[in-house]
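Please read through the structure below; I'll follow up with questions.
Of the protein chains in this complex, all but one are displayed in their positions.
When the chains are written out, they are named A, B, C, D, E, F and G in that same order, and each has its own residue count from 1.
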Amino acid sequence: MANTDSDLPVQDFAVIDQRRGERTGYPEVVYCAGKTLDQAEAIIIRMRERGLPVLGTKADSALSERITARFPEAEYDALARTIAIGGLCPPEERQGLIAVVAAGTSDLGAAREAVRAAEFFGSKVELISDVGVAGIHRLFARLEDIRRANVIIAAAGMEGALAGVIAGLVSVPVIALPTSVGYGAAFGGVSALLGMLTSCAPGISVVNIDNGFGAGYQANLINKLAARPPKEKP
Amino acid sequence: MANTDSDLPVQDFAVIDQRRGERTGYPEVVYCAGKTLDQAEAIIIRMRERGLPVLGTKADSALSERITARFPEAEYDALARTIAIGGLCPPEERQGLIAVVAAGTSDLGAAREAVRAAEFFGSKVELISDVGVAGIHRLFARLEDIRRANVIIAAAGMEGALAGVIAGLVSVPVIALPTSVGYGAAFGGVSALLGMLTSCAPGISVVNIDNGFGAGYQANLINKLAARPPKEKP
Amino acid sequence: MANTDSDLPVQDFAVIDQRRGERTGYPEVVYCAGKTLDQAEAIIIRMRERGLPVLGTKADSALSERITARFPEAEYDALARTIAIGGLCPPEERQGLIAVVAAGTSDLGAAREAVRAAEFFGSKVELISDVGVAGIHRLFARLEDIRRANVIIAAAGMEGALAGVIAGLVSVPVIALPTSVGYGAAFGGVSALLGMLTSCAPGISVVNIDNGFGAGYQANLINKLAARPPKEKP
Amino acid sequence: MANTDSDLPVQDFAVIDQRRGERTGYPEVVYCAGKTLDQAEAIIIRMRERGLPVLGTKADSALSERITARFPEAEYDALARTIAIGGLCPPEERQGLIAVVAAGTSDLGAAREAVRAAEFFGSKVELISDVGVAGIHRLFARLEDIRRANVIIAAAGMEGALAGVIAGLVSVPVIALPTSVGYGAAFGGVSALLGMLTSCAPGISVVNIDNGFGAGYQANLINKLAARPPKEKP
Amino acid sequence: MANTDSDLPVQDFAVIDQRRGERTGYPEVVYCAGKTLDQAEAIIIRMRERGLPVLGTKADSALSERITARFPEAEYDALARTIAIGGLCPPEERQGLIAVVAAGTSDLGAAREAVRAAEFFGSKVELISDVGVAGIHRLFARLEDIRRANVIIAAAGMEGALAGVIAGLVSVPVIALPTSVGYGAAFGGVSALLGMLTSCAPGISVVNIDNGFGAGYQANLINKLAARPPKEKP
Amino acid sequence: MANTDSDLPVQDFAVIDQRRGERTGYPEVVYCAGKTLDQAEAIIIRMRERGLPVLGTKADSALSERITARFPEAEYDALARTIAIGGLCPPEERQGLIAVVAAGTSDLGAAREAVRAAEFFGSKVELISDVGVAGIHRLFARLEDIRRANVIIAAAGMEGALAGVIAGLVSVPVIALPTSVGYGAAFGGVSALLGMLTSCAPGISVVNIDNGFGAGYQANLINKLAARPPKEKP
Amino acid sequence: MANTDSDLPVQDFAVIDQRRGERTGYPEVVYCAGKTLDQAEAIIIRMRERGLPVLGTKADSALSERITARFPEAEYDALARTIAIGGLCPPEERQGLIAVVAAGTSDLGAAREAVRAAEFFGSKVELISDVGVAGIHRLFARLEDIRRANVIIAAAGMEGALAGVIAGLVSVPVIALPTSVGYGAAFGGVSALLGMLTSCAPGISVVNIDNGFGAGYQANLINKLAARPPKEKP
Partner (left out) sequence: MANTDSDLPVQDFAVIDQRRGERTGYPEVVYCAGKTLDQAEAIIIRMRERGLPVLGTKADSALSERITARFPEAEYDALARTIAIGGLCPPEERQGLIAVVAAGTSDLGAAREAVRAAEFFGSKVELISDVGVAGIHRLFARLEDIRRANVIIAAAGMEGALAGVIAGLVSVPVIALPTSVGYGAAFGGVSALLGMLTSCAPGISVVNIDNGFGAGYQANLINKLAARPPKEKP
């Protein structure tokens, strides 16, 4: 007789981190890869029962169908592979400004995951696409837009040079988001990751390959610091 | 007849990036590794002639002796391997607060490079040492100090778990600084780097192994955003 | 004319290690990956003919169907990918206590393979799930349960920090089980593996990525040492 | 003016983990690599002031001279690179039995670090040397000695096959200790590490390359479990 | 309009190395991976037209069907993934003796590719399976058979220790054949490859991962040297 | 409700680099991998609307069908995975000569991508196939053809030795094109890449693994320099 | 009695490739690393006896002293680590133009090796230094100088982005020269190498890390093609 984990009640495999909001100010997010459909759905249902907004990342279309069938208000972004139900604030109350800059069309998946995450947590975001360094005038054409932001996410695959070039042109933090775009010696994003880590321009810090969520989350934290009044006595 | 690059005038091998201040708000820094003593000294002299404050990183004791002989006001930190002449503001005018948290005594070199950089650019910094996750109560004992900061630098070698544990406990950005502390499968900091990049806690971005300067610079940018009044219209 | 290895009698490709029980105290286990269905089935039939209990690991659902058709008493665990027929002792006679601690829901596959193996060989096991270090209070909430065990298996992917944090909190051996959970710089479990190998907390030893069986086997050996009376004269 | 960390009082860079004994049953150990002579000495003095026994690992001869000058009772083992002052119990009270098996003469450094650590924490240890698998009869000649132990440490460089061969011959846990012995494709111990992790023999868990201390610590934990009476109610 | 290379006549993409026989004593072999079905078939037809025997390696079942439809005398070995038409001599004229020793059932694919290649070129071969080092008595039970050979191929995945153990027990060359059997830190055969390259036993040389053909070819060359009368004047 | 990037107008994700022609003399090329069918098609339509010739690389058959349905004049090369509409000049006006030399039949995909790219940009090309170094006389038989070229592309997988051997025999630049042909320690082209980078023969520079386009582009630049009259005053 | 290779006459270990000039148009160069002083000197003496000009690369100062003592006309460049005696043509007859562009002062060693090599073989060279992408206006300030060249060498360490940015701005081939400048994740030049190989800008080919000689040699070949009249009939 075969048995599977779907026989288990959700509390036996997942512990909703309810105090996360108290500790960090933000609710938990569901990393959907590596979970069975049953596991992911059970966790989302549990979170909704507790009234928590839900952001699922690395969600495939099968999960999307399962969730949108149950929660018609869920929004699935096929390119970003995110699924969202609710959010921390309505769009019109989003604060500050984050610029998400993508080197090429192929980097849009990761870039849009960053957009979705930052917006979910309440930041205003502008997405600027296809301004890779191979045609650097395209970047200069958008420089004023980029400079208006409190923090910049630079998403690029292949050699990942975009982050360093931008960091040399602005006075705010750059979150570098390496993507798995490329082939051969791109090694699934490793080249971009290494290039971003070793950039000779200061003002860059880096997240995992294709971790648009992490970039958006970190940028949101920084953007909120910029948007709030300075601490009285740190 | 042997000739060397020391025959060349400095303008033939180094271009002081004078407009860097305009573009990014901060003066250039001298990365001393890989430069001959003559090259590094010539660049520093040129910067002083132009009235720029100087921060040299990855400076060894030979360079320290050369520079302090010429500029008695230079401060050399043997552990951080930094050399500083002047700074962006006097210590009493430093702003905000950055917490630099080091996992162990062996991580202090990288951590203090971060401290020196952030202070050079005008941030107030608190260094908290030897609170690695193997004895996690030591970290909890300092948690209130850590939580007062606008941004946190977590310096750790070996498995680099400190960054993720802290990020799960605070509501501000964590800059993860992997160090080359360790041996064998630590691979000169690679294990710490990978651990920090793949942490399951959000709110972390990572700089290069032993790049205390980069961590301090990035933290300073974020700290300044937190310390200034919010932008009127981003 | 095409011929395949299924033409061969089983004794021509597999040597049942019958004296293994004498040497090591435990029967052989069938590693099913990389074997054809015919090969795996033939080996299992041979073992049953000799009255040996069977534990198959890395078994897919096709093999499960083949084996449960022939041996209705076989138990297949789809998450653990194990198939078991019989065991060394009935559940009520299992000894001692092993705690299997999984960082997240996605780590359950490897964690349950460990559970199945340790139980097959006669250890009592408690599975504690979703207590990763990003929300460390979840771990503390279960610490008393964990501390009751003779030996602990810590299963985690991504940065694998769970093993080091636990080892700093207990006085028994921790077997670290890195999992392939994660993406990008997780490199299929390499980040977790390296993090566990280089942990600054002592009291950890590590098995291969996703090798739940190996963790369970090793923990069972240790648990049995703890559960038996001490050797008279070692 | 150059300043260094030796100006700092020890409490500013090192936090003695005094409650470690309560939590884990064993005092903290000093990892000397990456610390300056001043730092290491200050920590050791502080521990002695509190009456703690001291085990320093990865200690070079310069530190040895510094420490033995101050503490004449200190024992330095140049091959193991350990320095010890006191220990958890006198030699005649050491318990149980650990067999430390070294493949070749070149592996003795790591093997003896394991011996020193296990003895420091109170285990009886037997060291068996130069029984690598290239001349496997040498191993068989010592098999009875090996089988008397509660737990075995197998130290080997190059291909690291010793651990797997032993694990197939005994009924107790094997802690595999890869060493950096070898050249070329040995990659400083990586080949041995990988071979030990992927061994087809169960009953093996692995520590970091050259981590004799970690192997000795883990073996001591297991040996103590075997040497004590079984827990009443786990 | 789409066009493909199948429009090209075979002489435009493949140059049959007809003089190979003169230079090396053996005809060319067809490496089928990475070739389209059309390309592989065209080359085989061309070789048959010239009366050459054919050995195809890394051939999948689709190619097998294509070739056996045209050449009913073709022999396809699904496990070895070889396809053979003819051979250098009839089975009864094969010379000398090669022992192909496989660690486990999962290594049989590579091992049988070696068998097929060595037989194709005229060597007598004995295949000995499932004698991995985890149960070393199984190897000793077959040692006399192994020692009768002029040269030995040792096929193993995971830690690849089999080659070193055998080489310490015999007086003839061992060709080590690492296989991609295993998971996690086996890295698709890299662990076995490294283990074999760094074995402390002399008398081993190594071929590429899963390169059964290369092992069989090299063993055949050595076996022929042993089987022929010694050169008059080298 | 699920939405995808296909809702976006093309100008929101792709910036046609119109001034690229002015800057570099050559129009932009469409890298199709990692783009959705909708994205790739929208970009190609936009380029055609502006009268630009189109070269798409890494295009699969699904995209080929989509594009040839709309643009019947499009040419798809299934082996090269290129799609071309128009070109910089008609075939009869192509200039100079590039020799593309492929080691084996399996390298033809990359080699033909190079041919397609160089011809698209206006170079005359000769493709010479199956002349790998294992049968070096085949290479010598074509040496005169190879020597007539202004620049040579050497495409090879596995050990990639072809580039070095050719460079030792000619007086013009060799562009080395490593391919992903091979298995095991070929590591998807890494062995060939490293071999080409470290060749002891000078006169070689290397492009990414399987980057036939890059090799063809670079060879075209060099061929044009050779075919034009020398600059009056550089 | 100890004997060494210096007992051997030079013809027993080195074969001067005299026909190299006929085949490739250029004399052989002496790679000095890994040769004993005696070996390197013997080879250079032999070449001078035959009237060949000498270029030695990777030469340290000990060799420099040995050679300049015997050949006072030898020129040693300590930064480039080259030693030259004679050359293919006097400086005033050098042809065409190569631009060698170095990202930073630390890259000057590799860059000057390229300069020395290209000049040795008869090309005119301009060296442009310290124009890395972190301050991209410095690059634009020199763009006209760069654009006058027939071929460009871009030398950069760390992330190596300089090559891609330049290639997007010019219409001639770029030879990318990765340097070992950097630390941590720069991995001794690997990051720069990967970044250059995967650049999204076409028109780049890459040489080995720190292979200034190879870059200069390849650039010289291309420059000569540009400087000569086009071939009558290719």
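The definition used in the following text is that contacts are C-beta pairs under 8 Å (C-beta built on N, C-alpha and C of every residue); 3 or more make two chains touch, one makes a residue touch a chain.
The structure presented is a predicted model; accordingly, all values stated were derived computationally and were not measured.
Chemist: List the neighbours, among the chains on screen, of the chain that has been left out.
Modeler: Taking every chain of the complex into account, the missing one touches D, E, F, G.
Chemist: From the list F:T24, F:S129, F:S191 or F:N223, which touches the chain that is not on show?
Modeler: Once the missing chain is taken into account, the touching residue is F:S191.
Chemist: Touch as defined at the start, partner being the missing chain; which of E:A59, E:L79, E:A155 or E:V207 qualifies?
Modeler: Looking across E:A59, E:L79, E:A155 or E:V207, the contact with the absent chain belongs to E:V207.
Chemist: If the missing chain were put back, which residues of chain E would it touch?
Modeler: Interface with the chain not displayed, on the chain E side: 23-26, 29, 31, 96-97, 124, 148-151, 167-173, 175-176, 193, 197-198, 200, 202-208, 213-215, 217-218, 221-222, 225-231, 234.
Chemist: May I ask you to list the residues on chain G that touch the chain which is not drawn?
Modeler: Here the touching residues of chain G are 1-5, 12-15, 17, 19-20, 23, 28, 31, 33-36, 39, 43, 58, 178, 180, 188-190, 193, 208-211.
Chemist: List the chain D residues touching the unshown chain?
Modeler: 64, 68, 72, 75-79, 104-106, 108, 112, 129-131, 134-135, 137-138, 157, 181, 183-186
By our rule, only the chains that are shown with their structure count from here on.
Chemist: Using the touch definition up top, find the fewest steps from chain A to chain F.
Modeler: Graph distance in the chain contact network comes out at 1.
Chemist: So which chain is farthest from chain G, going by the mean of the CA atoms in each chain?
Modeler: Chain centre farthest from chain G's centre: C.
Chemist: In terms of C-beta pairs in contact, which of C-D and E-F ranks higher?
Modeler: By the number of C-beta pairs in contact, the winner is C-D.
Chemist: What is the distance, in whole Å, between the centres of chain B and chain G, each centre taken as the mean of its C-alpha atoms?
Modeler: 35
Chemist: In angstrom, rounded to a whole number, how far apart do the mean CA points of chain D and chain G lie?
Modeler: The computed centroid separation for chain D versus chain G comes out at 49 Å.
Chemist: Can you tell me which residues of chain B touch two or more of the remaining chains?
Modeler: Residues 23, 31, 104, 134-135, 167-169, 184-186, 190, 193, 197-198, 200, 202, 208 of chain B touch two or more partner chains.
Chemist: Each pair of chains that touch: what are they?
Modeler: Going through each pair of chains, those in contact are A-B, A-C, A-F, A-G, B-C, B-D, B-G, C-D, C-E, D-E, E-F, F-G.
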